[in-house]
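With one protein chain withheld, the remaining protein chains of the complex are depicted in position.
And then chain A:
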Amino acid sequence: MTYTLKQAADLLAAGKTSAVELASDYLARIEAAQGALNAFITVDRELTLAMARKADASRAAGNAGLLTGVPIAHKDIFCAEGWKTTCGSKMLEHFVSPYDAGVVERCTAAGLVTLGRTNMDEFAMGSSNENSAYGAVRNPWDRDAVPGGSSGGSAAAVAARLAPAATATDTGGSIRQPAAFCGVTGLKPTYGVVSRYGMVAYASSLDQGGPIAQTAEDCALMLNVMAGHDVRDSTSLEMAKEDYSRDLNQPLKGLRIGMPREYFGAGLAADVAAAIESALAEYRKLGAEVVEISLPRTELAIPAYYVIAPAEASSNLSRFDGVRYGHRSQNYEAYFEEHNKEAKEEKEKVTLLEAMYETSRAEGFGWEVKRRILTGAYVLSHGYYDAYYLKAQKVRRLLSEDFQAGFGQCDLIAAPAAPTVAWNLGEKGDDPIAMYLADIYTLGVNLAGLPGIAHPVGFGANGRPVGLQLIGNYFSEARLLNAAHQFQQATDWHTRAPAL
């Protein structure tokens, strides 16, 4: 038996199950599915059950909150004390975090029980979850398909009902795209709503944590836990505490949904377009009005993102040097000898320290990470900074202006989450550019810092799910959740689960 977050909470409140029972059931499901899906990097039965027992004890003592004892999964990017936090990288294969991320702290304080750590693209770089040092994740709807990325493990786990909900992060679509590919609901909040403290940084100005769950309602409950000001994150916003579920039951009458014509042109697969069309028809039935808008500079989001994100990443990932923690090569002395013997000129030679850096990072990072570090170092280097980084920042401002102009004509913007349904494993492995282009519909939201939600709206080719993305203006999370929830009250796409 599997549950939504809300159902699990209700059962616990009614005394019909216990945290230990729920955790044990889900651990069994995770174990059974691990071989087929590889959705988790780390499962630690003892840690999980200890948390569950604690939750049961606090419920028995009358101290239970709304979600006390409900199990969830954490993306392996959030540091959690006592848990291995690998971030999908060999670099952190043995890194056990000595501290909790802000998000983990809040989840634990709410009594949520950690089922395990979900798989992800290494350091959140990727759109297919194939860039994990711990193996690709498979899409529960079709094991030949990718689950999307970088939060592929979280999306697959929720889709396969291995957890009622999971934490995730979104830097360029990493919540919305895998949610769409796996037929689940994912919310990327306004930049600054969820603390980045303890969330391993990929691109700091774009990274934002958020939930993936079966329903919009569950996403609201999760965001209520995850969101909040954190003094340890200087980009975290000082805002009054919000109840993100407050507007769930508001009717959609009068809601204006903008359809940017640039998002529905060439490049959008017919099956995805069709599913989105019928979803918008459903929204009309619910009382919404659909208007055409324009986001004229949409296509610039790709080059801007793939300059800014690698630039920040190249610097963020410098701390992984094998000096204080993380992977340190065993081979650096041999490399030092060999390299210097072959060096033709004095300046080609390396010091022993450089040999340690080079071998440790060469062995610890995967190809996509290396590609982005190199790209990032290049665009920041002397003589190129203005042409790339500064230009990209200007484009970023223009994209934000486009969105603001768009919101002059509508309340929410509807868009596909991706141009196609999930592609096949290995399909784009040799072509990073093709993979980058598939991010076209999600990148703008991150560059502008806006919130976005993806929810399932049907199936396309090969029975693979299609997701609709709704984009709101700053701090309109409650509105986005309201729209998706009303849609889910009228449809059942979100209740469909893949056969395991």
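Assume a residue touches a chain if its C-beta (ideal position, glycine included) is under 8 Å from a C-beta of that chain, and two chains touch if they have at least 3 such contacts; residues count from 1.
Quick note on the criterion: contacts and distances are computed from a predicted model.
Hidden chain, UniProt protein name from the list "Acetaldehyde dehydrogenase", "Acetolactate synthase", "ABC transporter permease" or "Aspartyl/glutamyl-tRNA(Asn/Gln) amidotransferase subunit B": "Aspartyl/glutamyl-tRNA(Asn/Gln) amidotransferase subunit B". Residue A:Leu380 is the one among A:Leu47, A:Leu66, A:Leu286 or A:Leu380 that touches the chain not shown. Of the options A:Phe40, A:Tyr332 or A:Tyr389, the residue whose C-beta touches the omitted chain is A:Tyr389. Taking the complete complex into account, A:Asp233 is the one of A:Asp56, A:Glu122, A:Asp233 or A:Glu368 that touches the chain left out.
Checked against the hidden chain, the listed residues A:Thr4, A:Thr48, A:Thr68 or A:Ser97 yield one contact partner: A:Ser97. Against the chain not shown here, chain A presents residues 78-79, 85, 87, 92, 95, 97-99, 101, 196-201, 203-205, 231-235, 311-312, 314-315, 317-321, 323-325, 353, 357, 377, 380-382, 385, 389.
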